[in-house]
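Left out: one protein chain. Kept in place: all the others.
Order as written gives the chain letters A, B and C; numbering starts at 1 within each chain.
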Amino acid sequence: MSSTFGTLFRMTTFGESHGPGVGAVVDGCPAGIALSLPAIQAQLDRRRPGQSSLTTPRRESDRIEILSGLENGKTLGSPLALLVRNHNQHPGDYRAMADVPRPSHADYTYRMKYGVGAQSGGGRASARETLARVAAGSVAEQFLETVFGVEIVAWVSQAGAVTASMPDLANLTRTKVDGDAVRCPDRKAAAAMTAAITTAAAMQDSLGGVVSCLCRGVPAGWGEPVFDKLDALLAQAMLSIPAAKGFALGSGFSAAAMSGSEHNDLFVVEGQKLGTRTNYSGGVQGGISNGQIIFFAVAFKPTPTIGKAQRTVDYAGREVVLEGKGRHDPCVVPRAVPVVEAMAAMVLADLALRQAARSALVQANFPR
Amino acid sequence: MSSTFGTLFRMTTFGESHGPGVGAVVDGCPAGIALSLPAIQAQLDRRRPGQSSLTTPRRESDRIEILSGLENGKTLGSPLALLVRNHNQHPGDYRAMADVPRPSHADYTYRMKYGVGAQSGGGRASARETLARVAAGSVAEQFLETVFGVEIVAWVSQAGAVTASMPDLANLTRTKVDGDAVRCPDRKAAAAMTAAITTAAAMQDSLGGVVSCLCRGVPAGWGEPVFDKLDALLAQAMLSIPAAKGFALGSGFSAAAMSGSEHNDLFVVEGQKLGTRTNYSGGVQGGISNGQIIFFAVAFKPTPTIGKAQRTVDYAGREVVLEGKGRHDPCVVPRAVPVVEAMAAMVLADLALRQAARSALVQANFPR
Amino acid sequence: MSSTFGTLFRMTTFGESHGPGVGAVVDGCPAGIALSLPAIQAQLDRRRPGQSSLTTPRRESDRIEILSGLENGKTLGSPLALLVRNHNQHPGDYRAMADVPRPSHADYTYRMKYGVGAQSGGGRASARETLARVAAGSVAEQFLETVFGVEIVAWVSQAGAVTASMPDLANLTRTKVDGDAVRCPDRKAAAAMTAAITTAAAMQDSLGGVVSCLCRGVPAGWGEPVFDKLDALLAQAMLSIPAAKGFALGSGFSAAAMSGSEHNDLFVVEGQKLGTRTNYSGGVQGGISNGQIIFFAVAFKPTPTIGKAQRTVDYAGREVVLEGKGRHDPCVVPRAVPVVEAMAAMVLADLALRQAARSALVQANFPR
Partner (left out) sequence: MSSTFGTLFRMTTFGESHGPGVGAVVDGCPAGIALSLPAIQAQLDRRRPGQSSLTTPRRESDRIEILSGLENGKTLGSPLALLVRNHNQHPGDYRAMADVPRPSHADYTYRMKYGVGAQSGGGRASARETLARVAAGSVAEQFLETVFGVEIVAWVSQAGAVTASMPDLANLTRTKVDGDAVRCPDRKAAAAMTAAITTAAAMQDSLGGVVSCLCRGVPAGWGEPVFDKLDALLAQAMLSIPAAKGFALGSGFSAAAMSGSEHNDLFVVEGQKLGTRTNYSGGVQGGISNGQIIFFAVAFKPTPTIGKAQRTVDYAGREVVLEGKGRHDPCVVPRAVPVVEAMAAMVLADLALRQAARSALVQANFPR
């Protein structure tokens, strides 16, 4: 496994959905940052199952505990170990599936890779693993907010065939996003999404969707060409989320059909520095932030575990009809919102430190 | 900078477009692999400027030289240093742009990050940097072909508004792809793409596009959850290519609008192992290859340097009209094809070694 | 901080001596390895304070808990999270020292680096941090023992001025080592060491020492030149242990005074392969194991916290007389034995996997 992410600001996650607990070790967070546990808990609650009728009824209280790295509410500079105990384990739900690899799930590939069975493999490929990312990402986010004033807001921009209009990126907040259980700030689209998800759920089926995300307040200069470009690390971070199928920065795939004269973001004066008239770049040029709002989208496939009957085969190759059990969301995107925010925060916090190393040393000595 | 990519099979690249040379050090390639220099050169030639009327007239012979790691045509297990000297440098072309950051290019962000000017910064953000990736990627590819029989083929699936039909993934070859200068195997679409690119070039403008890529022969089990999943590393690799804007695995963004019962790839018996009836997954489930053909798409924006007049501002904030000079492609996708193949090869070679470590040790002792 | 060690077989540690707990996440251990909790606990007990009159009276039960990665006693291939709760915290003992940096301790450097005070900084620089290493190292050790039959045994070869004779490396066991509380298998030397330590303790003083270590059963071929050579990683691992001052492989510093004709280990036939007549190399040549017994020594300084009065200055530069409180060992080496073993195991497990990646792939296809 490769459960560590980041170069200077790093998280290492652990935990199966059906083991004792899930958590993360965050290493590299500078000392002296005031850390709010309620802020971490708030993000965990946004990810938590059972929060609305749109999500799985699996109930977990998901209380965060900090085992190290914090004293008097401030970071010590040492690793922060974050732990959430599992309580609502129903391994029995999965026993029926032990002989049948669930289609488009990780059962088959985990068995081929690790030689371990479905029940155990499912534990690490489970969406529950993302809980650790959300906890760690909240630490990154608080660091970014405290030191740079960076704000990160994700929202559902598509669920099934329903797409939302583009929000006002300069003013969108999590409060607005959370105004509807589906987490789409376009209320009209939100209603249609809710209807689509409810219909799919009633049919024992599921739907895919898209989560979009913005990062405000990122200064120009973050991103490490040529392989750890800001957009490259965001792409890795987002595709590492279970069920993600695509990543698009700014104009994304629509850039393919455009001409350079349309797509180029012309420079304009913006206070003491340069801004751009448009933002097809999504805030990143040459893999480095340009001071504009960073925005990107992440596509998610429909939840593979569905109640609807599926004609497939078991590990021995015998034809079976599978009717998925267990407690799963009919559409993952509302709960994926804080996960996308968390992964964005991890990428930014790491690149912030990496740029700080360079600028601090040299600019102090050679002001330009 | 972060110029090293990979954990066990790694490349470290170097070189500016206007310095003495560009190259890569490939470390971690196992010993005893027969390496063909003509095969490396062939991929470099497919990336080389000036190969057709669709590409920049900058002429470079791009002859590869191997400085270490090879003896009697076989790898020694030590680092392979690959070097291509620059010959056709026209730094003068860029002097006029020294005071004006080119819109949607990396001039501005490099200056903000490194404090160095456009001419130099442009050197590393230049497409010429990808030459090093192609050379290194060809080593990875030869390793994969020799040991596993893996084949990697990329092609242009969109240029401007023209989209191609899906080719037969089981039988597509580079020869078929190269049958047309635009590198689209759908000949009807290829003709329309050529017309669109020619028109854009005539208008001193540029076009975006999409490169798609398949990997055949990858066994089940490659990919390192949870952060170095196969699709996550492919996404990082692809977004690190200059001008890339998006990545999509298998169904990609279209998965968002689908239901689980449509999207799930039902298992079927395929010889001695399990296959899938459909392949919306793009050959990857839970971040691990499942033995099916891996395929994905990469969106590229239109080349930002265009001859067409653009109203922008210089670094001092003064309004200027910029007419780009220098020698640039009107559409990057035909030459991006070998770059996409190279990056895919780097990702796969690294994950192949990482899985080999696990399977070798344990399966030898605990056959399952 | 940099709390992760290893490339494929990795540990990430966390925890302050005076926080809720100390632990480690072990990532990269192959699946299917039977893991014995009592074996982990046994090594923790050998490191535990309060086990004999030679060690600090701080009492900790140090019970290990595994939070993830294990099912039915076998590893799942996913991260193993190991946790030990702290119980016997006496932060009050350290309050008196908050204004005075303890000489040769990390108080001053932690404050300079992180800007945090002595009490907190002391937490991570404390010997208690090594508990996490011992737990993780025991996992590595069990992996090495199960798959390769590797055995690792460390012992005290010097305490203060008392040096022990070289034991029979082929037959030394932990049982023999533990036959005396000072962990020196040379019983005559052990008695002298005990007397020296007891005398130092009575004078409120402390002593340094040397821990030697052997690794039996390591096949030829482990170690990754040129920077991750087996001896280079052992040196890093050992110097990262608190209070370590030196590392010596095989002949170590005595090699300096020798001639090549004395020092060279001449080859001899040893069953089906080559062995060496002598082993000044300590089992490593060119950074790679040669199949002989690996052995090395680690020097430790005397415990810096002593009760004896010391004339030093506080952070404000005022002269003070410091009499150390808190509970500290008069000589660290007996308890450092399992820590040295643990770090050796981490190095070997990682290099075993790295070599397996290479040999598996290539030797399967190109038998030599």
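Simple rule for what comes next: a contact is a pair of C-beta atoms (placed from the backbone, for glycine too) under 8 Å apart; a residue touches a chain by one contact, two chains touch by 3 or more.
Note that the structure is predicted; figures quoted are calculated from it, not measured.
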Touch criterion as defined above, residue of C:40, C:210, C:293 or C:345 at the omitted chain: C:210
Omitted-chain contact residue, chosen from C:49, C:185 or C:291: C:291
Contact set of chain B toward the excluded chain (per top definition): 1-4, 10, 12-16, 19-23, 25, 27-28, 31-32, 65-71, 76-81, 83, 113-116, 120-121, 123-124
Missing-partner contacts on chain C, residue numbers: 1-5, 7, 13, 101, 103-106, 108-110, 112-115, 121, 124-125, 129, 158-161, 200, 205-210, 220-229, 231-240, 242, 244-253, 255-269, 274, 276, 280-282, 284-291, 297, 299-306, 308, 310-313, 315, 317, 354-355, 358, 362-363, 366, 368
For chain A, residues in touch with the removed chain: 7-8, 30-33, 77, 146-147, 352-354, 356-362, 365-366, 368
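The rule is short, and it goes like this: only the chains that are shown with their structure count from here on.
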Chain A on chain C, rotation in degrees - Cα superposition, rounded to nearest 5: 180
Between chain A and chain B, centroid-to-centroid distance (C-alpha), Å: 25
Chain A and chain C, separation of their C-alpha mean positions in angstrom: 38
Geometric centre distance via CA averages, chain C-chain B, whole Å: 45
In chain B, residues with contacts to at least two other chains: 7, 354, 358, 362, 366, 368
